[in-house]
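As you look at this complex, bear in mind that one protein chain is not there, while each of the others sits in place.
The chains carry the letters A, B and C, assigned in the order they are written, with residues numbered from 1 in each.
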Amino acid sequence: MSRRTVVGVMGGSVCDERTARLARALGRGIARAGWVLLSGGRPTGVMQASVTGAHEAGGLTVGVLFDDDREGAAAGLDLVIPTGMGAARNIVNVLASDAVVACCGSGGTLSEIAMALRFGRPVVLLDFDPGAAFLDRCGSGRWSLAATPDEAVVQVRGFLADLGRA
Amino acid sequence: MSRRTVVGVMGGSVCDERTARLARALGRGIARAGWVLLSGGRPTGVMQASVTGAHEAGGLTVGVLFDDDREGAAAGLDLVIPTGMGAARNIVNVLASDAVVACCGSGGTLSEIAMALRFGRPVVLLDFDPGAAFLDRCGSGRWSLAATPDEAVVQVRGFLADLGRA
Amino acid sequence: MSRRTVVGVMGGSVCDERTARLARALGRGIARAGWVLLSGGRPTGVMQASVTGAHEAGGLTVGVLFDDDREGAAAGLDLVIPTGMGAARNIVNVLASDAVVACCGSGGTLSEIAMALRFGRPVVLLDFDPGAAFLDRCGSGRWSLAATPDEAVVQVRGFLADLGRA
Partner (left out) sequence: MSRRTVVGVMGGSVCDERTARLARALGRGIARAGWVLLSGGRPTGVMQASVTGAHEAGGLTVGVLFDDDREGAAAGLDLVIPTGMGAARNIVNVLASDAVVACCGSGGTLSEIAMALRFGRPVVLLDFDPGAAFLDRCGSGRWSLAATPDEAVVQVRGFLADLGRA
């Protein structure tokens, strides 16, 4: 069995300092856990911050891009996958992830959370709460709230264990 | 200027009687207003009900399908657009709509609401409330709550007027 | 049975006068036959020419756009479907068509011909011949060569009859 475990990190393409700091620490935690970090792969916001974190901790990083070329790829990506599909690539991010961590974001991030839960991917929300009225309606995937990157990694580990991916 | 105004109707592929009744009346209202009704085009739930309503009122109906063939198309569709793209076609539904009406649904519907607001499409929520904590975060699109199909049509008309599509 | 028959017209986004003239006459022929004309919907080349022809003959026209907004839509389109999916929307063009007519084009057009034949859609090549070494390899769809728009319409009619869509 060679397949690597993939953890997707979603979040705003624009974000404040606090969110960027959390996303970077999360990226480091994902890499140290031995998981592949997958993101939307753009050079801004949560995408860049989480890739930077994973890359500096020596992890494998994958970016699935909105664009059809590699110009707009985040620094530190090992694998750049341009799609030219715009927002339709959000579904690829979700389906390719064994589990998703969502940082603070807006419509794009929220659509990814909704699709993740609908397709049974567990979602950890890091310092971000769009409300149970939304989360509980999305589908069969399980979700949890985490206050810190360390807590997020622990929760991801728990969800992966439940899925049989220790 | 020949372009027709398109109103997308989103909602669960499984729904209760009440939601189906609302969706059917909504479809009739959309057709009577002279708008094209666009939906996910499957023969179940809100998709079938809204198409049935629009079709019986003589409106033009378009279905953008999850599947790559036409076998699973709702009855009463004038234009069947199979995509074979699965959930990635949700973004097409949203982008093709001048305005969206969302009926009760789960993850798929919620992802469509999120993408609609992120891409500046107005959204009317018919007898469905996923919470302002979610809706206000999604983006630049405006949203409103409607209790009845008639109210939804009035709200859509208002949004379209603001967009210069009287 | 309300479903309309859809004929997709593919071809270069840049084309010479001769090809544009053929595409426009083809569009008129498709509209007069009572079929819906579907194209990539951009305001250039074969896309604009075929839409212009169908529109001036009173036909219903649908454009499935590369882009995520309607700014770049051909004049004369009744239904504009932005996808934001770039070249991935080519597959939608193909799957949504009961039959395809391909005018002179390059990689995008050739990929659409290949996908059409692979998914069993008949293809008429109007004044365009990419070679049997290519066409015969593509799949189960049938193809034919037409020298004029009238001949193309006759061949489409034959293919549709074989598919039970007289």
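In this section, contacts are C-beta pairs under 8 Å (C-beta built on N, C-alpha and C of every residue); 3 or more make two chains touch, one makes a residue touch a chain.
Given the structure is predicted, the values throughout are model-derived calculations rather than measurements.
Peer 1: Out of C:Ala31, C:Met47, C:Met85 or C:Val124, which is the one that touches the chain we can't see?
Peer 2: C:Met85
Peer 1: Return the single residue from A:Ala33, A:Ala57, A:Val80 or A:Val154 that touches the missing chain.
Peer 2: Residue touching the chain left out of view: A:Val80.
Peer 1: Which of C:Gly58, C:Gly107 or C:Gly164 touches the chain that is not shown?
Peer 2: Result: among the candidates, C:Gly107 touches the missing chain.
Peer 1: For chain B, which residues reach the chain that was dropped from this view?
Peer 2: 68, 83-88
Peer 1: At which residues does chain C meet the chain that is not included here?
Peer 2: The list for chain C reads 85-88, 90-92, 105-108, 110-112, 114-115, 117-119, 129-131, 133-134, 137-139, 141.
Peer 1: Touching residues of chain A against the unshown chain: what are they?
Peer 2: 2-4, 6, 36, 55, 61-62, 64, 68-70, 73, 76-85, 88, 91-92, 95-96, 119
Convention: only the chains that are shown with their structure count from here on.
Peer 1: From the Cα centroids, identify the chain that ends up most central relative to all protein Cα atoms.
Peer 2: B
Peer 1: Interface check for copies chain B and chain C. Shared numbers divided by all numbers used: above half gives same, below half gives different; which is it?
Peer 2: Answer same: the two copies use largely identical residue numbers here.
Peer 1: Whole-Å distance, chain A centre to chain C centre, using C-alpha means?
Peer 2: Averaging C-alpha atoms per chain gives centres 39 Å apart.
Peer 1: Whole-Å distance, chain B centre to chain C centre, using C-alpha means?
Peer 2: Their C-alpha centroids are separated by 27 Å.
Peer 1: Mind pulling the residue numbers of chain C that touch at least two other chains?
Peer 2: Residue numbers touching two or more other chains: 68, 83-85, 88.
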